[in-house]
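Of the protein chains in this complex, one is absent; all others appear in place.
Our next item is subunit A:
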């Protein structure tokens, strides 16, 4: 019996620190474990005793790549607790800000983290030597997303303008106008991105995922909706804990999330797309069709194409929101703290992000619960590897190792979010 160990000290081009152990015995994959050893930062602990109004600033610091997701889930939860309904132009502005984060985060992942896997480069800087115009297009797209973040949020990383009830300052129509010009170019770049990613050499795979995402009757899900799944789950955000459960396993400083009835599930672009295809804009649906995608997608390696569709949608949607924008009378809705509990769920670029807070009468946080998308996807990443590695055992060791890394990168895992760096250890026993 041959024994072989393949090691990668760091899985690069993900956000955070972790490791992967795959054990193969007698030609069968016995075990696939994603270990996360990112040092814990204890946000749920340090939030206790803080004022409810601090949650968007504090939770933004969980992740530099998707701070808006944390801000949006936290303000939703606080507003749910305090009984405020943010609607009209303030709601539209939040959606515009979230479009900015989807564009910058997805463009970063597509061009700088993921595409090098398909083209055989160590990273985007190496790729730029042979594909300068493509990398520049990716950077331009990312910049358009960041321009939204900087104008509506104040800055690209850890925006300062989000508060419970709305914003500190809302932009004028005139201030938003230059964004529209940049976004028209970005929409063209996004369409070119869809065509380009669809032409990459994408491995075949068809996984039987249990897909979970938000669903809203009137719009592609970002900030609001019910939690639905491909196997019939349809619940209000408030009922999250009745259906989902987190467990703590020794190999990970990130908690693992499971569905009580169906075990592992998938959140993120594939789930959003497959459960909400009809809500995409006509332009995005058309581009998906031209890219050869159906109304659902179960090939994790095609996530790069689905992300591109979502970037196109986000550019299109941002343009619509800017065009329809009416300046609100007040930048935020006034409110008073009270003893309460609130739930908030939004679609971070990498999937569902759930927050729950319990407040005392003065509005101090008594308890905080935050379930990031990467925690929810960890069991699914392990299941992908367990199912797929078996078919790749004939590949040369370095190709196998790269394929495993790519499988993890399909998820755009955010390990800082889930707590952070991946070492790969494939053991043949």
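By our rule, a residue touches a chain if its C-beta (ideal position, glycine included) is under 8 Å from a C-beta of that chain, and two chains touch if they have at least 3 such contacts; residues count from 1.
Methods note: contacts and distances are computed from a predicted model.
**Student:** Assuming one chain is omitted from the figure, identify its UniProt name from "Membrane protein", "Oxidoreductase", "Protein translocase subunit SecD" or "Carbohydrate ABC transporter substrate-binding protein (CUT1 family)".
**Tutor:** Going by its UniProt entry, the chain not pictured is "Oxidoreductase".
**Student:** Of the residues A:135, A:148, A:293 or A:348, which one touches the chain left out of the display?
**Tutor:** A:135
**Student:** Would you indicate which residue among A:25, A:155 or A:260 is in contact with the undisplayed chain?
**Tutor:** Once the missing chain is taken into account, the touching residue is A:155.
**Student:** Out of A:110, A:124, A:190 or A:211, which is the one that touches the chain we can't see?
**Tutor:** Candidates A:110, A:124, A:190 or A:211; residue touching the omitted chain: A:124.
**Student:** For subunit A, which positions touch the chain that isn't shown here?
**Tutor:** On the subunit A side, contact with the omitted chain comes from 10, 12-17, 38-46, 48, 50-51, 54, 57-58, 61-65, 67, 104, 108, 112-113, 116, 122-126, 128, 132, 135-136, 139-140, 142-143, 146, 154-158, 160-161, 163, 168-169, 247-250, 253, 255, 331, 405, 416, 420-421.
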